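Questions regarding the structure given below will be posed in turn.
Yeah, one chain of the complex is gone here, protein chain that is, but the others are all in their spots.
In order of appearance the chains are A and B, and numbering begins at 1 in each one.
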Amino acid sequence: MISVITSLLIGAIFIAAIGQNPLEVYLQLFSQTLGNTYGIGQVLFKATPLILTGLSVAIAFKAGLFNIGAEGQLNIGAFASAWVGFTFVTMPWYILIPLSILAGFIGGALWASIAGVLKAKFGSHEVINTIMLNFIALALVSYLVNNIYPVPATIHTPEISPNAWLQRFDVLTGIFKGSPFNLSFLIALAACLLMYYLLWKTPLGYQINTLGLNKGAAEYSKMNVKKLIMLSMALAGGFAGLGGLNFVNGYKHYLELGFSENAGYIGIAVALIARNNPWGIIIAAIFFGILEYGGLTINTLVPKEIITILQAIVILIMISINHFIAQSRYKKFNAGTANG
Amino acid sequence: MQELPMDEILDIAFLLQTLRITIPYLLPSVGAVFSEKGGVINIALEGILLAGAFCTAVGTFYTGNVLLGIVCGVSAGVLIAYIHSIITITFKANQIVSGIALNIFALGITKFFCKILFNSSSNSARIEGLETLNLPFNPFLLLCIIILAISYITIYRTKFGLRLRAAGENPEAADSLGINVNRIRYAGVLISGALAGLGGAWLAFEQHSFTDGMSAGRGYIALAAMIIGKWNPLGAAAACLLFGFAESFTLQFQNSGIPTQFIQMLPYVLTIIVLAGFIGKANPPAADGIPFEKKD
Partner (left out) sequence: MDNYAVEMTGITKIFGEGFKANDNVNLRVKRGDIHALVGENGAGKSTLMNILYGMYRPDSGYIKINSAEKTFHSPSEAISGGIGMVHQHFMLVETLSVLENIILGDEPAGFAGIIDYNTCRKRIKELAFVFRIDIDLDAKVGSLPVGIQQKIEILKILYRNAEILILDEPTAVLTPRETEGLFKTLKELRSEGKTIILISHKMSEVLSISDRITVLRRGKVTGDLHTADTGKSELGRLIVGEEIADLSVKVKTPFEDTILEVKNVSIKNDRKFLAIEDISFLVQSGEILGIAGVEGNGQTELIEALSGIREIDSGTVLLNGKRLQQNDVIAHIPADRHKHGIVKEYPLYMNILLGRESESGFSTPYHLKQKELINYTDNLIKEFDIRPADHGQLMGGLSGGNQQKAVAARELTKDTDLIIASHPTRGLDIKAAKFVHEALLSERRKGKAVVLVSTDLSELLMLSDRIAVMYNGTITGMFKAVQTDENEIGMYMTGMMAKDSKK
């Protein structure tokens, strides 16, 4: 919360510096995003992939792994979803939709598993590997879109079958008029529920938590650490992979290069702010959704990049104050137990 | 398989092109060695390149002086590196997250001011290039060689280098000998910022302008090169040269049948292979990425 307010203040300085009234800009930002159902729909649309990438980072983090690779996993998963959608065009919706969802999950999971297996088998560091895999994924998807499934004069895949569409809420319910907010939001919510249940209610989740908190204790209690590492990474990738549904199946009905707009990286911020709690992730994702859509609404007053700057500052302040909180706790804890 | 056109590869123009492509990899990559030898992972290099390029363009545009432009670019690099140092060394925050956030920050702020100053979201006004210096040689190329030599000597032969390596390998040990670990680490990160800022300056001069997102992943490739070069400035430079060659090759032989995307992947795939230990073990400094907590 402190970090949000502070970054809004710093943002205000930027806005004032270019001769605009910060108050007016912020007012417009919030009224345009939360003041009407269209705006809310846009915000939730933007939040959907962020929930999934946030979960992705969070579940890996719970296992003591740092998944920087949500961006790549998201792209691979999205391509898999799209591929199913434009390849099996004759299938009925009740097969094609689950298949497309599954493909997204598996695509992301397999991609993340490269890092997971390398970590478990060779001990190579997942942070660097997932960063590298992001770039490989982007190049690979670009290759697939441009060279294997090209649509002339575009940078997107062929359209998916309407049977693979995840309907927009305005079509289904009539509210959120005109916004691309769609059914994949429910998939994101289901993923949160799954993560919550898995981590807090099952023995497997207990093992994952233990691994993240104290690897030595996990080893000494004979948990299969390698398996847990691979599984957590695969789950993380799977969640991120589902993130593509929002754009591919729910919005444009094809995969377009650059669609992810750094959602994988913003997911790190989402998980961080939510302290890896699945319910917190929904809220944090909506917050970033407000910023992302809000940026577009104020573009006439201030360049919308002010939002990118704000996002970065939120993260920077967030991680900096985390240290102070941890330190004061540490001091309290240590005061009682120090000895010579 | 076609025969390789050796005479074309050995062509002087081709070599120069390779070197030109290599420079913006090499400078941040050598910078990364300084940062990581001291124990701080600097992913912000990507953003520093971008900010360096932007500030070089702005500086050159407004002063009309190439050298002042370079000063601006390097200062921008040092400034972002300084923020990274404060956050990761003083506040002990996660170095990866800080780096990523700074990259996002640089992306946003360059575009923001590009719009304000040049009224365009995609590029700056045209700036003068290095040719205005009227030198008979490429000053950056010479600079790169000098920097490389100095870097190697600094890291492996000087007091500062020894302390830097100790701070990255075993900060407790360094601290026990009265070395100010955090100050040394600051120095390492700031040097990386200056070098990456310089790399950004080169990018701006090459294109005679700043364009949005012009760093295009070079900061990450520089990082990859540093890993493949096993945290050694000469190794990093060699890896950069290899990437530069591969890229130059695809530019030269567009119809060679190798999709450009695969050349783009090359550095990253190589990094993963090296990290997995398939080509000799690459060991990062033992305390790389770990903030130093001084016991009281």
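What we mean here is this: a residue touches a chain if its C-beta (ideal position, glycine included) is under 8 Å from a C-beta of that chain, and two chains touch if they have at least 3 such contacts.
What you are looking at is a predicted structure, and each value in this text was computed from that prediction instead of being measured.
Q: Which positions on chain B touch the chain that was left off?
A: These residues of chain B touch the chain that is not shown: 153-154, 157-160, 162-163, 165-166, 169-170, 172-174, 176-179, 283, 285-286, 295.
Q: In terms of residues, what is the contact footprint of the unshown chain on chain A?
A: Residues of chain A in touch with the missing chain: 201-203, 206-207, 210, 213-214, 216-217, 219-223, 333-340.
Here is the rule we use: only the chains that are shown with their structure count from here on.
Q: Would you pull the chain A residues touching chain B in the complex into a rising list?
A: 14, 18, 66, 68, 114, 118, 122, 124-125, 127-129, 131-133, 135-136, 139-140, 142-143, 146-147, 262, 265, 268-269, 272, 303, 305-309, 311-313, 315-316, 319-320, 322-324
Q: With touch defined as at the start, can you tell me which chain B residues reach chain A in the complex?
A: Within the complex, chain B contacts chain A at residues 43, 83, 87, 91-94, 96-98, 100-102, 104-105, 107-109, 111-112, 115-116, 121, 217, 220, 223-224, 227, 259, 261-262, 264-265, 268-269, 271-272, 275-277, 284, 289.
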